[in-house]
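Every protein chain of the complex appears in place save one, which is left out.
So, chain A:
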Amino acid sequence: MPEPMPPEPLLSGGGRVPEDGAIAATGMGGAMDLATAEGETLERAPAGPDGTGPTDRPRSLWSDAWRDLRRNPVFILSGLVILFLVFVSLWPSVIASGSPLKCDLAKAQEGSQQGAPFGYDGQGCNVYTRTVYGARTSVTVGVLATLGVALFGSVLGGLAGFFGGVWDSVLSRITDIFFAIPVVLGGLVLLSVVTSNTVWPVIGFMVLLGWPQISRIARGSVITAKQNDYVQAARALGASNSRMLLRHIAPNAVAPVIVVATIALGTYIALEATLSYLGVGLKPPTVSWGIDISAASPYIRNAPHALLWPSGALALTVLAFIMLGDAVRDALDPKLR
């Protein structure tokens, strides 16, 4: 049966990915679409070191990218914000004294004052302290979920792309299934039955619904990379599958995965807050921006500050990760050089 003829290698790796039909699903629900779209842009770019510079010293894609990044103000800015966030998540007590769980109802909804620059929320908790401590939850969930998704997705997708055949088709159909379920909806259904108070169910859910995205990207970029001459040469020289995968393909196929994972980190943080806002994500006494925003929304008329500060912190965090991903993508995309 004749395949639909794509006009140009639009969304597939070099136009040679045997993805049947013109399916070009851009993601799993609103929150994660950008990552996929950007990843696919990158996928088209020929992976691998792009030759030698004006000097004779050969430079790899990575050292080139690092040179670009160091001069990119967006990277520096978002990097600083992220370093600060990580610092705050590790040692929140350095910049916020007192416990986020210590609340005084007498002070409920009071505005900014000495010792509480962001005021007090509806329960009389110190909004500043809670916002600072909330960073830890968000960063933990984001980082762990991303690590899980990246590991799981790239191993499954990479192997499917490398070996092809039946497992590849099966995996592609399975990812199709996951893409058909809206993320927030899946989260509500799955997490509403969980009673645990820890962050693990939320992370587990994100890995469960997030891996197909990375797996698609990894599959595409492995398929592109394995058609390179040096991989064929390695095969001709009798290299084993594992050697080809680890030494030749993985280093040249990992860039799109890193970019998509960085951007996805931001969206996972937003997703955690959204689920917590809906009441199925994290549960008190865990301190989370999503929970605080949800708790503050009924008092929005009288105490908007209790809603605005955690929202601002959340938006800034997500922005920092998305900007970092953007900058890394620009640096790794040889087409833009």
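As a working rule, a contact is a pair of C-beta atoms (placed from the backbone, for glycine too) under 8 Å apart; a residue touches a chain by one contact, two chains touch by 3 or more; residues count from 1.
One rule holds for everything that comes next: contacts and distances are computed from a predicted model.
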> One chain of this complex is not shown here; going by its UniProt record, which of these names is it: "ABC transporter permease", "p-cumate 2,3-dioxygenase beta subunit", "Acyl-CoA dehydrogenase" or "TrkA family potassium uptake protein"?
Replying inline: "ABC transporter permease"
>> Given that one chain is not shown, which residue among A:G79, A:G124, A:G204 or A:P304 touches it?
In response: A:P304
>> Touching the hidden chain in the complete assembly: which of A:I181, A:A234 or A:I258 does that?
In response: A:I181
> What residues on chain A make contact with the chain left out of this view?
Replying inline: 1-7, 10-11, 20-27, 29-31, 33-34, 37, 41, 173-174, 176-178, 180-186, 188-190, 192-193, 266, 270, 273-274, 277-280, 293, 297, 300-301, 304, 307-308, 311, 314-316, 318-319, 322-323, 326
